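Quick one: the structure is below, questions incoming.
Just one protein chain is left out here, and the rest sit where they should.
Right, chain A next:
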Amino acid sequence: MQQLIFGLANGSIYALMALSIGMVSSTTGIVNFAYASVVMMGAMVSWWLMVIYQFSYIPALFVAIAVSIVLNIVIYETCVKKLGNLLDNVGWIITLFGASIILDNIARMLFGTEPQAFPYLFGGKMVTFFGANIMLHELMMITIAVVIGVAYQTIIKKTRFGRAVRAVAFRPATSELMGIKSEKIILSCFAMAGAVAAIGGVLIAPITFASYTMTYSIGLKGFAAAVLGGFGNTKGAFIGGFLLGLIEAFISIFVPAGIKDSISFVIMIIVIIFLPGGIMSAKIFNRNWSAAEKV
């Protein structure tokens, strides 16, 4: 039970990170390689507020969210928008990697290289849950992730904004003809992705410790989850995240901790080879596959 909850808790963060990647790639077709640095920045900024300025957890979280939203908007404005049409250049691969390296180094300078202990929500209170001792924080991780996931899907499916997001994802020029400002929609997606990244970073930091290396230690898991769920598929991102968390938790019972982290990449490679569209592209999920568009 403990392993199960631990797996789901970590998985919920992988899911949030994959969602952050998915929000951007589903509308723009690009992969925000700098997103993991935003996750890390969210964690570091809130650690700094809590330890240096005695903020409590929740206010620190909200400031971290605000900072990450701003960071992601700056990333969009400087590394993506300036490049013009994303279909005919791949400059964003370089600019976004560059942004990631810059952010990591800023974090290292501001916050030092030592991994820092990070407080748990509710002061690390434990509860008994089906006979197992579970940290309340872990249950909160899962709850918050599920709430965000459901809220996002509802917004995307049911609201005027969500319709516009899907429209821009599919046909940005035609969306403009509807009076939708495609660029504003993309900017909002970057902003939302920043917020989600920060929440993920702040929630997982107590488990991993806060450090500028989170970009790689945690960030890459987000990519693995995104690949597992299918890039740009925000529903798949959730399934991919939870699945990855669970697989990791159970495999770590049998394999030494040192190679646990490589498991996610073995899975990622297997998925890429056999199901390049992610697990959601497997046949059993697509029985009602719709007819192609007629031109």
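Everything that follows uses one rule, which is that a contact is a pair of C-beta atoms (placed from the backbone, for glycine too) under 8 Å apart; a residue touches a chain by one contact, two chains touch by 3 or more; residues count from 1.
Just so we're on the same page, contacts and distances are computed from a predicted model.
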Legend entry - Protein name (UniProt record) of the chain left out of view, among "Transketolase", "Cytochrome-c peroxidase", "Predicted dehydrogenase" or "Branched-chain amino acid transport ATP-binding protein LivF": "Branched-chain amino acid transport ATP-binding protein LivF"
Inset, instruction - Using the definition of touch stated at the top, determine which of A:M23, A:A164 or A:M214 touches the missing chain. - result: A:A164
Inset, instruction - Looking beyond the chains shown, say which of A:I180, A:V196, A:A210 or A:A249 touches the absent one. - result: A:I180
Legend entry - Touch list for chain A against the chain that is not drawn: 160, 163-164, 166-167, 170-171, 173-181, 290-295
